[in-house]
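Okay, handing you the structure first.
The complex appears here minus one protein chain, its other protein chains still in place.
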């Protein structure tokens, strides 16, 4: 059983009739639906307007992998919530950051960099699998298309990814490292570029499969060990 | 010309007669002296008790590479100073973090991890060069000894280094990734484990050479480009 | 079900009464026995003196993970057998290279480097887990000891590992990157340093657990895709 929490700021949905129409139950439910096809996934959602942003210690303690979607409300996430999420990632909770989450406090903190990028709207996207043997690429074709996405563009101000899985091509003339893996403490982090609130990515089968693959890949590999600064007894000379 | 600033909290020197005797002008001056042998290095120092910790915008703007030594005073460095240093690193300033600086706010922030480790006192250390072709290893033998150092021990809670240059062996039975390179934004970061306030590292020629090599390696490679989040004009279809 | 083949040159066993006494059925059977504790592992062995070194196309086609132990007979493995093994690794077969296998034709070919190292006999070894979240480290303590092993020493002339999992400390004053992961094509490769023919590693529970973990980690992640140089049809402009 894999316990997943999908977090969404849930702001565009309230302000934009277009977004509300595309995601009638919120973008978090759109993502959650793509995950709920797996029998062994137990998926819940959490949003910015809930107490503690829906990310209390209790919720995080019961979360194996956290999905994160945010954009206009990054600054509304209190630092103590970010502290708590970071602590859980370092202790083993997986984190899957979608699209504009590149600028979230939690992703920037785990990267240590600005995570800035170039962008503009309205492009056709083609996603290429550059690491076909990676667990997140299982069942994904060599390349697939998204009819309409927001264009993101290099340079992407991240640390060199520990594993690069996908690259994006945009019809308007840009490339982007669209699927990047990072390891921080005992936690695994996957950044995935598709997912603009008005884009057609969410219904693309390969995108949905990547969500599911990423959840499995990011799952904690063992019970949480201590991360602290222990005093080590010197080796006994024998 | 390479402009170097050596920062030191300068606290042990005031509290411990032993440390004061070993570093009569402060540990920062000990490190600075090893750098001043190079004709093209211009070396200044800065300490915690100065206004803005000695790291004003003006000082950082004139610094190519910043050395960092801290231990008991990590929490006394205000967050706004850490913000400023991080900003300069991301824009290209090199950062060389020595020994107990592993727990400094700035190093932890750039890593995104706890940077914890195991430790105890009083070991003989042997440093091995695992990447002899690396610029920081130039002129350094395959291995060299430090008669007495504080033992640091794995696991060291850092991201996988972009380049691993040195490993440490300790007579008491431990190993440690003693020389690690990271890239963050336009800046280069080198962590180097030797350098306990009462240890004999500072006088070891290979240690001093590594300081100098690290300064050259960490120097900015070009004039500072913008790191921001630009809107990119779509490619003109031609 | 995971299909494992343990390959051994099986030469020391015939020449040295000491080795024969330690490995009465050959070192390959010693390693295989540690793998056969897993119900879902199907383990066979192969040796140098068999036709095609026991590594025919048929055997490799039925092998998910190949373990490799060799030392004095590296040159007796024909190039066409090495070609065949490399081809299978690139198509997804896992490869676990033990100890003196660092100098095997197959490991050197997959690395592209000499894979040389320093060495001498008779040391106490302590293995440290530097990447405790790695699948190969699951259930392995922060460090464990091997009472007697052959000492291997840096610099180890390999490419920078894609993942560094274990470091070795030796009582005689050396360190070594003892557990290293590499990715080549669709295949995963793990090099593990313990395993001298007269050493006590084979009976150490943590060593045996690492064999089992490595087998699971190196298993192919999916059915074998083509690795070739296709002509790609240009994107239809839509």
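So that you can tell them apart, the chains are marked A, B and C in the order they are listed, and the count of residues begins at 1 in each.
FYI, a contact is a pair of C-beta atoms (placed from the backbone, for glycine too) under 8 Å apart; a residue touches a chain by one contact, two chains touch by 3 or more.
Note that the structure is a prediction, hence the values are computed from the model and not measured.
Among C:151, C:164, C:199 or C:214, only C:151 touches the chain that is left out of the view. Interface note: of A:7, A:41, A:156 or A:192, the residue touching the hidden chain in the full complex is A:156.
Those residues of chain C that touch the chain absent from the view are 86, 90, 103, 109-114, 116-120, 123, 151, 153, 157, 159-160, 162, 172-174, 182-185, 227-235. The missing chain lies against chain A, touching residues 126, 128-132, 142-143, 153-156, 160, 163-164, 167-171, 173-175, 177. One chain of the complex is left out; on chain B, the residues touching it are 92, 124, 126, 132-135, 138-139, 183, 185-188, 221-222, 225, 235, 238.
One rule holds in what follows: only the chains that are shown with their structure count from here on.
Centre-to-centre separation between chain A and chain B, using Cα means, comes to 32 Å. Contacts with at least two other chains are made by residues 183, 185, 235 of chain A.
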